[in-house]
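Of the protein chains in this complex, one is absent; all others appear in place.
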Amino acid sequence: MKKEFFVIDYSAISEEDAAKDVHNDQLCFKLNHTMPHTPEYKALVQELFGEFGEGSKIMPMINVVRGREVKIGRNCSILNNVLFMAAGGITIGDGAMIAANAQLITNNHDEHKRWLLTCAPIEIKRNAWVGAGATILPGVTVGENAIVAAGAVVTKDVAANTVVGGVPAKFIKDIK
Amino acid sequence: MKKEFFVIDYSAISEEDAAKDVHNDQLCFKLNHTMPHTPEYKALVQELFGEFGEGSKIMPMINVVRGREVKIGRNCSILNNVLFMAAGGITIGDGAMIAANAQLITNNHDEHKRWLLTCAPIEIKRNAWVGAGATILPGVTVGENAIVAAGAVVTKDVAANTVVGGVPAKFIKDIK
Partner (left out) sequence: MKKEFFVIDYSAISEEDAAKDVHNDQLCFKLNHTMPHTPEYKALVQELFGEFGEGSKIMPMINVVRGREVKIGRNCSILNNVLFMAAGGITIGDGAMIAANAQLITNNHDEHKRWLLTCAPIEIKRNAWVGAGATILPGVTVGENAIVAAGAVVTKDVAANTVVGGVPAKFIKDIK
């Protein structure tokens, strides 16, 4: 189902929100300069994201805007260099796998007033697998156990237990 | 209009130019290991690029070859992990937005003599918006206010006030 878009007006952003964005950027930088598989790294991951479930792992470099809007479930595997543009909210279900270089993008710019961010949430459901370098656009839900092929650009919802691929992504087959 | 290509012969590169390339790489590394939103970071950005206008921002990781050939206008927003292969020259107009993981590529290799770089400039005009992970190829101009969709590969000029997308990128619609 198509999600509602909401708007963030960056021409009128509060000092408090601007400071939060800077804090997010600097925390992200700090994480990307901390040795992975250490307690310090794990603590920074918990601080950067809104939720990061038990048994999940994420590899650097991590590129995140508004990391507190990202909720990651348990036993997820998120590989190198994934992009989270999270102003619209990102939810990743238990056991999901996000391959390297994937792009999760929850905001566009208004076509005319580019300072308006038009945002809608992304949901990656349980056990879904997003392939390397794939792009998920605002408002998209990737269903349970679905597979998004490497390099796909996903513009609309992906049904559970299906495989999609291509630019823009199209149905390839059912997982039976 | 199709730009003229020029050739750089890497089999005959001068010691001076080779040293400049190494300096560029090391400056780029240093920038990527400096905390963003600090005076040190901003000073390195000014050193890395040929021009970097007032009010513009750029996020790490920054991947740049021949950064002195890049001219960035005022109030531009350039997000994480953008690639600048700049031997052919890159000009980015005021207010342009370059999303994360975009690739601005001004050089190819000759099909037969791979040590010959065939170069042509890229221009991103005022207020254009290049989407996440999009690729702009040598000689391409993206017109004022145009939008390049996420994941597009742009092989020819994009008219002002239009939206293009896909691999290779095709006209999608006018911005009215």
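Here the chain labels run A and B in written order, and each chain numbers its own residues starting at 1.
Note that in this section a residue touches a chain if its C-beta (ideal position, glycine included) is under 8 Å from a C-beta of that chain, and two chains touch if they have at least 3 such contacts.
All of these numbers come straight from a predicted model, not from anything done at the bench.
Colleague: Give the residue, chosen from A:L27, A:M59 or A:A160, that touches the chain omitted from the document.
Modeller: A:M59
Colleague: Where the complex has a chain not shown, which of B:I105, B:A120 or B:V142 is the residue touching it?
Modeller: B:I105
Colleague: Give me the subunit A residues in contact with the hidden chain, please.
Modeller: The missing chain touches subunit A at positions 33, 35-37, 59-61, 79-81, 95, 97, 99-101, 127, 129, 132-133, 147, 149-152, 163, 165-167, 175.
Colleague: List the subunit B residues touching the unshown chain?
Modeller: 22, 25-26, 29-30, 32-33, 61, 63, 65, 81, 83, 85, 101, 103, 105, 109, 111-112, 114, 133, 135, 137, 151, 153, 167-168
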